[in-house]
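Of the protein chains in this complex, all but one are displayed in their positions.
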Amino acid sequence: MSHPPEQTHIDSVGTYVKILLALLVATAVTTAVSRVDLGAFSTVVALGIACVKMLLVALFFMHLRHSTKLTRLVVLGGLLWLAILLLLTLTDFATRGILGVPGK
Amino acid sequence: MITAAAQEREHYLNASYGLKSWLLTKDHKRIGLLYLATITLFFFIGGAFATLIRVELLTPQGDLVSSETYNKLFTMHGVMMIFFFLIPSIPAVLGNFFLPMMIGARDLAFPKLNLLSWYLLVVGGLFSLYAMLAGGVDTGWTFYTPYSTTYSNGYVIATALGIFIAGFSSILTGLNFIVTIHRMRAPGMTWFRMPLFVWAHYATSLIQVLGTPVLAVTIVLLFLERVFHLGIFDPARGGDPVLFQHLFWFYSHPAVYIMVLPSMGVVSEIISTFSRKAIFGYRIVAFSSVAIAVLGFLVWGHHLFVSGQSLYAGMVFSFLSYFVAIPSAIKVFNWTATLYKGSISFQTPMLYALGFIGLFTIGGLTGLFVAALGIDIHVTDTYFVVAHFHYIMVGGALMGYLGGMHFWWPKMTGRMYPEGWAKLSALVIFLGFNLTFFPQFILGYLGMPRRYHVYPPEFQVLNVLSTAGASVLAVGYMIPMIYFIWSLRYGKEAPANPWGATGLEWQTSSPPPVHNFEETPVVTHGAYDYASLMAEEAEVG
Amino acid sequence: MADHAPTETLALRVQFDTEAQQKDAATLGMWLFLITEIMFFGGMFAVYTVYRSWYPDVFAIASSSLNEIIGALNTGVLLLSSFTMVLAVRAGQLGQQKAIVMFLILTLLFGGVFLGVKAYEWNQKFEEHHIPGQAAFHLDGVLPGDQGHAQLFFSIYFAMTGLHALHMVIGVGILLILIVQARKGRFSASYYTPVDVAGLYWHFVDIIWIFLFPLLYLIDRHLVK
Partner (left out) sequence: MGKFQLFPVQASTLAPEVDHLLYFLLAVTVFFTVLIFGAIFYFAIKYRRRSENELPHVQHTGYTLEILWSVIPFGITMVMFTWGASIFFTASKPPNNAIQIYAVGKQWMWKLEHLEGQREINELHIPVNTPVRLTMASEDVIHSFFVPAFRTKQDVVPGRYSTTWFTATKPGKYHLFCAEYCGTNHSGMIGWVYAMEPMDYQNWLSGGAAEGSMAETGKKLFEQLACNNCHKEDNSGRGPNLVGVFGKQVQLAGGGVVTADEAYFRESILQPQAKIVSGFEPVMPTFQGLVTEEQLVQLVEYVKSLGPKPGTGPVDNGQKPAPKKSSNAGSTPANR
């Protein structure tokens, strides 16, 4: 059979509490940081903190750490396709008007 | 007539009877037949619309139906054919039935989810049928805003809801296939021993899972804007209709690969079986399916060259569109190379497969025309594009579907179809198809726009030719419908392996038992190993 | 074996060979479903990205009309619900029947609180005439010519938070079913897949909110004192 052996690794409650606290702190930080004028950089910081929180939830709460390589590949694939949608759509909206001809 | 022994042997058809045994079945084979009945109904509804369109276009004036009705005809033709026939056709019928058998599994990973997928397609279909009977929708199958959100007074929401629900049938089928292929292959069935039909469905499922949700959210946004007047694509409030087109085509271009990739899988099986030779370049053909699925997501902008997209985005998408053409070309070359030094026999499935290669080649090459920016300015939104995608959809996907139906009909029903009639209808379909759609290439370059109820008189001759072809094509499609049903009662008794094919599905009885195999098969050799197959038959025989 | 279906247990359905294979298939299936959800919300993030790049100032003003303290607290509530959900899954792994039921109920409560706060925020928007598409729409601090662009922001706000809330409601439904089954002792250390899979879904909906909160509530708050 081609399925990997399943060793159910059970995390301790302490780990989950630490992760929860980290998430709550990150939420407070991102709320506070948004008041500081970082110019264009503020969006990058906000997204950065959100990505960190996403990783915490995904790796610990969703047990990605103990998951099969295939599951991790699936997650990466999903994020890659989201990037394809966003980036290729922006190739249009970011280059509008450069030619100086209305509508091109 | 039918021998007594075959009659009482139990298989998936006579294991249980009654409506409940069909409507609540969890057997992937029965669900495949349920899908077969459903999409055949939708196909003939869509075909009826096509016939009305072609008859209307016999004359330059709009003298059969009003403009309003004509717009509804081509819209519903598009919606029924794409969302309710072409997208489900091979994956839902042949994929559901044979994918588990080909990899030696007893069923799909999630049988109840599979039954739910069928119900979703039926409910979605009912919504669209309701929309048609209540008054029809006239936005074109593309639902471009702001016409679909503010100016159209057709049943946009009912049809969009129908497509939204049917979309989930496609997503869940794709999900089911991917998990089944990864987790439920028989012992010894490594990735490179799987039939190419399974590879093609793996690639198709990737597209269904990654692309369809974006169509779902586009429909939700369209729904929110039309019903609750949220201003997402509304130009008056600073929104951009071209953004709708981006989201729509992000799914709808990969959707054309959902329609054609399964047919490619069927053709690979048929070409190999009837040349009694392994496919030339097995791994290349397998990887080209996945390459088409991946690259198919990078090219949607070629639908927007003149619709207001920026010049530079047009160049990016045109460049990427040529990348996706290469794997398709590789497949055609490999199929043709498989015939070299083979032992070719010409039963009906082989006729359809050869027809597929020829017509798909023309369809694919004309794709290079519309991907070239310079030519697309002139030919987009004309009958040239209509001809291009009909060559791929009808010449390619539908021929592959019919080929697959004839190839696996003996295994599904335990009956042989009448070979003579089948060859005749294949020929009629091939001729009718070319007579219908080749003139449309010329019409398109002459500049006849698509979706036109009325056209200038100088285009009439080519339109009459096309309508003549359409009537021949309609007859061609009716014949299989008749003899398939006829064969259920009077067809010859089908042996387990009528074509001498190498797939696992041919190593079990026709029709197969409820759990496909007496005991789970162990795979010891490659996908198309005719030598060991002939050796085994020699021992048994 | 051919004439009658082999005996089937919850942990080992007929089409699988081993329990590990079945559990693996369920997990992979749910992750694939979550990928479709990423692409579903991804479409709206694309709309958000385009329009925010076109109308940054109006989006900043509109974003600051939202109460970010309530937003932050609500995010905390959702994170807590994720915490209790993962404890429910852990209880499932250990086969502690009563613990599963307790944590699922806690998760349900936090989810309910989140939806309640959401309903309050939407009602707030209703009173402030920030409902796009209504004639009475008016966002103060934004000039008359740009009211349309403000409507774009609120269209995206209501579309995204609305669909997120819908996913929360579905999640609450799933939790209710699981609570009923858990009380009947259906889950054990060898069969807790439904709880595990429901946990994956719940955490995913939490991750979507983790991105929605900063992108909708915290746009350039420094701009608008």
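A, B and C are the chain letters, set down in written order, and residue numbers restart from 1 in every chain.
Here is the rule we use: a contact is a pair of C-beta atoms (placed from the backbone, for glycine too) under 8 Å apart; a residue touches a chain by one contact, two chains touch by 3 or more.
Keep in mind that this is a model prediction, so the values were computed, not measured.
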item	value
Chains shown that the absent chain touches, full complex	A, B, C
Which of B:22, B:44, B:130 or B:147 contacts the chain that the document leaves out	B:147
Omitted-chain contact residue, chosen from B:9, B:112 or B:283	B:283
Contact with the hidden chain (one of B:119, B:346 or B:490)	B:346
Omitted-chain contact residue, chosen from B:290, B:315 or B:431	B:315
Residue among B:183, B:229 or B:453 touching the omitted chain	B:453
Hidden-chain contact residue, picked from the options B:203, B:242, B:473 or B:527	B:242
Touch residues of chain A, complete complex, unshown partner	93-104
In chain B, positions touching the absent partner	62, 67-68, 71, 138-140, 142, 144, 146-147, 151-152, 235-236, 238-242, 275-278, 280-284, 305-308, 311, 314-315, 318-319, 322, 325-326, 329-330, 332-334, 336-337, 339-346, 354, 357-358, 361-362, 365-366, 368-369, 371-378, 380-382, 442, 445-447, 449, 451-458, 461, 530-531, 534
Positions on chain C contacted by the hidden chain, ascending	54-55, 143-146, 148
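What we mean here is this: only the chains that are shown with their structure count from here on.
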item	value
Which of A-C and A-B has more C-beta pairs touching across its chains	A-C
Approximate Å spacing (C-alpha centroids) for the pair chain A, chain C	15
Shared-contact residues (touching 2 or more other chains) in chain C	17, 21, 24, 28, 32, 35, 39, 42-43, 46, 50, 54
Residue numbers of chain A (touch at least two other chains)	1, 3, 70, 77-78, 81, 85, 89, 93
Touching residues (chain side chain A, partner chain C) in the complex	1, 3-6, 8, 10-11, 13, 16-17, 19-20, 23-24, 27-28, 30-31, 34-38, 42-43, 46-47, 49-50, 53-54, 57-58, 60-62, 67-68, 70-71, 74-75, 77-79, 81-82, 85-86, 89-90, 93-94
Chain B residues within the chain C interface of the complex	10, 100, 105-111, 113, 171, 175-176, 178-179, 182-184, 209-214, 216-218, 220-221, 224-225, 228-232, 234, 236-240, 243, 246-247, 250, 513-515, 518-520
Contact footprint of chain B on chain A as seen in their complex	1-3, 70, 77-78, 81, 84-85, 88-89, 91-93, 95-99, 103-104
